[in-house]
Each structure stands twice: as structure tokens, then as C-alpha cells.
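Shown here: the complex without one of its protein chains, the others still in place.
First chain written, first letter: the chains are A, B and C, and each begins at residue 1.
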Amino acid sequence: MIRLVFLGRLADLAGAGALELTLAGPSPLEDILLALPAPLAGPLADPRIKLALNGTLVARDGLVVDAGDELAFLPPVSGG
Amino acid sequence: MIRLVFLGRLADLAGAGALELTLAGPSPLEDILLALPAPLAGPLADPRIKLALNGTLVARDGLVVDAGDELAFLPPVSGG
Amino acid sequence: MRAMSWPSCRRFRVADMAADVRLALEPFDPAAELSRFTAANLSAGGVVSFLGQVRNGDGVEALELSHYAPLTLPGMQALAAEALTRWSLEGLLIIHRAGIMVPGDAIVLVAAAARHRRDAFAATDFAMDHLKSESWFWKREKVGGLWRWIEPRGEDHEDLARWV
Partner (left out) sequence: MRAMSWPSCRRFRVADMAADVRLALEPFDPAAELSRFTAANLSAGGVVSFLGQVRNGDGVEALELSHYAPLTLPGMQALAAEALTRWSLEGLLIIHRAGIMVPGDAIVLVAAAARHRRDAFAATDFAMDHLKSESWFWKREKVGGLWRWIEPRGEDHEDLARWV
């Protein structure tokens, strides 16, 4: 199981701040997006949305997520 | 009678923050300086020392002071 | 709160100077914080502060800042560390709220104490520019009973470019 965290307006699109997903094994980002509803998966594919895996910023390219991981989707920040 | 006001270190040189002086009539600045002790008159002649007559900044050149006037000697300010 | 819990206060030292960096999940009193900071920095000649508060009179009923705990406070701490290396400071305070706020509530307080006031001005200005455009907060406001997300502003990125 992995935990997906959605920040900012993505939480509205997801209908929740976090979702849990069960994977068959280590999975690339593309497979995770395919498992989500299209109205959410579409915006998540936007390269302006940054990713953090287990609290560390990571690149989209080649990203693999495994059971127990937390993957956060971070839209552009709107400041303090 | 005129009132001379000394600010900053000039007050130490004058031995007081203010002195009163009796004039025969309207007097140019030079005559006022001549009426003061040399160790005070010397520094007061420094053009970096600004003058205020009755609360308004005035130029040295052509300055005439009359009975009832207050003439202030303002050395460079040292800030807040 | 969308994000997991996280210690709301952490102190760290750079070049033997402590920055006080906090993510406040509850309202804080900026006047009391600034008094305490000023009293703790009596060897500094000058203290510059910036207080950002929820504006009154724009029709905004509430403001919510969400954060992501694993990134937000560590990012603020890294910003403080950067300010401490750039300027000669005697003290640095950064408090940033998260959660729901109403008009008049403090959002952010930055204060820098320095022997030379130019250092204190620059560090405060720098910290604010980076908090506004680079820190991990997402903002929405409630107007007429409806929440709407605030988009990033181009102006913030121009401000940021001043420090490159």
C-alpha cells in the first residue's frame, strides 16, 4: 500500500488530502496515475507539480514507488 | 539682547547651551563672533556649522542679527 | 489540517547564532514575540521586523494556509540558515502560521537583530521574499462563504529575482 498526499487545490480534485493505493509491486509514476480517476490523473501529470517521496523532493523521470512509501503532489505554492 | 544657542559639542565649548549678548544695534555675524571668546568664536566660524535665526535655517552671508533674535549654531548632526 | 503532525518549534545554530524558526499551528501574539526577541537581543543596535496579517475590509472572511509537514518547517529552517550566512545578524526570528485564520490574525512574523541596521533590513526583506514565493504553503481564502485557492503571483517571483 502507498499513501498519496495532495496539497493545495489538488486536494479538492482528489476529494481528500490523502488516498491510499495498493500496488502489485514497485511501480513507476505512470502506473500510479493510471490507477487514479482521469480528472485527477490529468492535472497530476502537469510537470509544474513537484513530487516528494517520503518527504524528499524527487524528479518525475524514472520515479518508482513501492509499498509503504508516501508520495506527495505539490502544486505551485501561493505564498505566506 | 540676543540669545545664542549652541548645539552638540559647541555647548561644551561655550560652557552652556545658550548665552545672551547685548548688541548696540543690528549686527552682522562677524561682530557677534568678535564679541565671543576666541576658543569659541574660532569653531563657530567653520562653514560646516549651520545657522538658524529664530528657528529658521539661514545663510551665513549677509546675516544680520537684531535685539530679540535667537541665533542657533548647529554642528553636523550625529544621528539617531 | 491536511498534513501530518510535526514539532512546531525547533532551534538550530549557525555560526554560533541561534535562529528561532517556528511553524505555528495556532494563533500567536506578534507583539509578545517581538518584545521577547528584542529583549533577547540587547547587544544589537537595531531590530527590523515584518508582520503580515490577514487584511480587514477586503471581504475576506477567512484564510487557510495548508502545509506539508516534511517540507515546510525544514524549508523555513534552510531559509533562516541562508540568511545567517548572508548577513551579520545577532538574532533571527521566523514564525509562520498554518491553518485557518480570520482578519486581524497574524500570518507571518520575521524579525532580524543586527549591529548594523542595513543587515537587519536586508535579512528581513530576503526572508519575506523567499517565504512568499518559495516556501511550502498553499493558500485559499473564503469570500462570500466560498473558498477559493490563491494562485502564485508573478510579483512574488520578481521579488525573488532581486536576491540572485
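Note that contacts are C-beta pairs under 8 Å (C-beta built on N, C-alpha and C of every residue); 3 or more make two chains touch, one makes a residue touch a chain.
Remember, predicted model here, so these are calculated numbers, not experimental data.
**Student:** Indicate each shown chain that the hidden chain touches within the full complex.
**Tutor:** So, spelled out: the chain left out of view touches B, C.
**Student:** Among B:A18, B:A45 or B:A67, choose the residue that contacts the chain missing from this document, as touch is defined above.
**Tutor:** Considering the complete complex, B:A18 is the one touching the chain left out.
**Student:** Under the stated touch rule, tell me which residues of subunit B contact the chain that is not displayed.
**Tutor:** 5-9, 11-12, 17-18, 52, 54-57, 72, 74-80
**Student:** Touching the absent chain: which residues on subunit C qualify?
**Tutor:** 30-32, 34-35, 38-39, 42-53, 55-57, 103-104, 115, 117-118, 120-121, 124-125, 128, 159
The criterion applied here is as follows: only the chains that are shown with their structure count from here on.
**Student:** What is the chain whose Cα centre is as far as it gets from that of subunit C?
**Tutor:** The chain lying farthest from subunit C is B.
**Student:** Once every inter-chain C-beta contact is counted, which two chains account for the most?
**Tutor:** A-C
**Student:** When the centre of a chain is set as the mean of its C-alpha atoms, what distance in Å lies between subunit A and subunit B?
**Tutor:** Here the centre of subunit B sits 77 Å away from the centre of subunit A.
**Student:** Where the centres are mean C-alpha positions, what is the separation of subunit A from subunit C, in Å?
**Tutor:** Each chain's C-alpha centroid was found; their separation is 27 Å.
**Student:** Taking the mean of the C-alpha atoms as each chain's centre, how many Å separate subunit B from subunit C?
**Tutor:** It comes to 52 Å between the two C-alpha centres.
**Student:** So which stretches of subunit A touch two or more other chains?
**Tutor:** Within subunit A, no residue touches at least two other chains.
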